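Sharing a structure below in structure tokens format, with a few things to ask.
For this depiction, one protein chain was excluded, whereas all remaining protein chains were kept in their positions.
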Amino acid sequence: MIDVAQLKAHAKGLLEKGTVRTVFGYRKSTAGLLAEPAGITEAAQADDLIFDPSCVQNLALYLVNDKKHQAEKRSDDKRPVAVVAKGCDSRAITVLLQENHFPRESVHVIGVSCEGTGVVDASKLARKLGNKKALAVAFDGADAFAVTTNEGTQSIAAAEVMAERCLECRSAHPTLSDVVFGEAKAERGLHTPFQAVKAKIKESEGDRWAYWSRQFDRCLRCYACRSVCPMCYCDECVVDSINFVIAPDTTAEEKAERIKWIERSPAKSESAMYHMVRAIHLAGRCIDCAECERVCPVNIPLRLLNTRLEMEAFETFQYSPGSDPELPTLTSSFRDTDPNSFIR
Amino acid sequence: MAKVEQTAKDETGFEPKIVAFLCKWCSSAGSDLAGVSRLQYPSNAVPITIMCSGSMSPMFVLSAFNKGADGVLVSGCHPGDCHYLKGNFYARRKIYLVQKLLQFIGLENDRFRMSWVSAAEGAKFAQVMHDFVADIKKIGPQTRLKAKRP
Partner (left out) sequence: MTKTVAMEKMLKKADLAAWMAKLGQTRLFAPALEDEDVWNYMPVADAKAVGLDHPNTIRPPKGFVFPQREVLYKFSQIPSEAPILTETLPDPEPTVVFGVRPCDSRGLVRQDIVFTKEYEDPYYHGRRAKVIYVGQACNTPPSANCFCSSVGGSPCAEDGLDVLMTELDGVYHVKAVTARGAELLAKGGDLFKDASATDKAHVEKTHAAAKAHPQRPIKDLGKVAGALKKNFDSPAWDEMAKACIGCGICTFLCPTCHCFDINDEVTCSSPCSGERVRTWDTCQFPDFTMHTSGHNPRHDLGSRLRQRVCHKFLYFVENHDTQQCTGCGRCVSLCPVGIDIVSVVERLGQP
């Protein structure tokens, strides 16, 4: 079982020695059960760090945001940042390295094993508990969570309340790290991957459209899915045409001529376009942290949409995102044996 | 003239709007050849010349459907013939993924198509257009991704 005291001590050591600028980890939140991401800069704050099944967020996002922030501040502090990374998060960091988003030496990866159990799905847990309110959740052996509620602590089989993605996880142990805490358990694979996608494909085309059209129709366009995604790091995004990078030499004509690809209105057609652009942009890059689906306030099944192309990457092109930083990316490579029969 | 127009329309009067993204070096030249060879083929496509099928952005496809295209065609050089040596190989992978995504959300299969047409294949280009228009006429206008504009 992971020893959080060691994790804290390590983070404290890094900050005391000043070898890293910030440590991104998790701490207890005041807002609810799930942990909150914490960027700590002082050794004393390391005591707040936790790691338990409520640590769902993918902290690779903060490496991306930190890079933007440093550039904006014109900071010359070149020390690396440390980040606590689960298996899925480490894959995200690998993809970022693969895309040369930042050099390897600029990040110190504190790998953590989410062991046999993965992280918790708060809404599954709430349904399971009924009227009881979960206050804390901890690892309990190889296949259970210890859930503390207002009525005491109980043990719940992890498979019942585990996040959907964790059930399908094929590499729970960090693939990339400078130091790892917790037992190495690479395989979990309680469910066969891509089950949901395969079931959806079997439906008729009309049913599929009816399903997705209902999902896209209730999109709020709060862009939480984009904001939470470590892979959505573009400076310019097609969905907000006024957010294009404006340099001192950008002329009025250039601004006026920028194409407005998508209207801001939350119309079905526009939201469909937004989600599809994101899905295609994530092809071969999505490491299935499922944060997009978790944060969506109206529960659009974004994981289902985004894993559609991951299934294609895996089954057709034998490509698993985040497995090797040296590999060329999915869409910047090809093989002679790629499918050709769909072309007339 | 009137007779020709009638044959081009089916009984509902539906004329598909097709946006065809043709690579400059092969497919665009192929469509020119179809024209100068005086081959008859439906005039439903708006051709847009791109430098290479590899430069095709999935955004163009989605945007065409959003703006009301009934079908989108991407056409490039045959494998091995790319002017930029391997652009069409990248395109093949990318377009394959786009097609799978469009199918997944439930857009009709026949609305998005890719073809290899070389500069010498005017007849093939005419055939591709014939087939595409006929298939789209069978499924009718595209309403799923089209923006509802007044």
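All chains are identified by letter, namely A and B, in their written order; residue positions are counted from 1 within each chain.
One rule holds in what follows: a residue touches a chain if its C-beta (ideal position, glycine included) is under 8 Å from a C-beta of that chain, and two chains touch if they have at least 3 such contacts.
Remember, it's a predicted structure, so these values are computed and weren't measured experimentally.
In the full complex, the hidden chain is touched by chain A at residues 29-32, 34-39, 57, 61-62, 65, 69, 72, 123, 133, 214, 218, 220-224, 226-228, 240, 242-243, 246-248, 250, 255, 263-267, 291, 294-295, 297-299.
One rule holds in what follows: only the chains that are shown with their structure count from here on.
Contact residues on chain B toward chain A in their complex (touch as defined above): 58-59, 62-63, 66, 79, 86, 89-90, 92-94, 96-109, 113-116, 128, 131, 144-148.
Chain A contributes residues 197, 200-201, 205-213, 238, 261-263, 267-270, 272-273, 276-277, 279-280, 283, 305, 308-309, 312, 316-317, 330-334, 336, 338-340, 342-344 to its touches with chain B in the complex.
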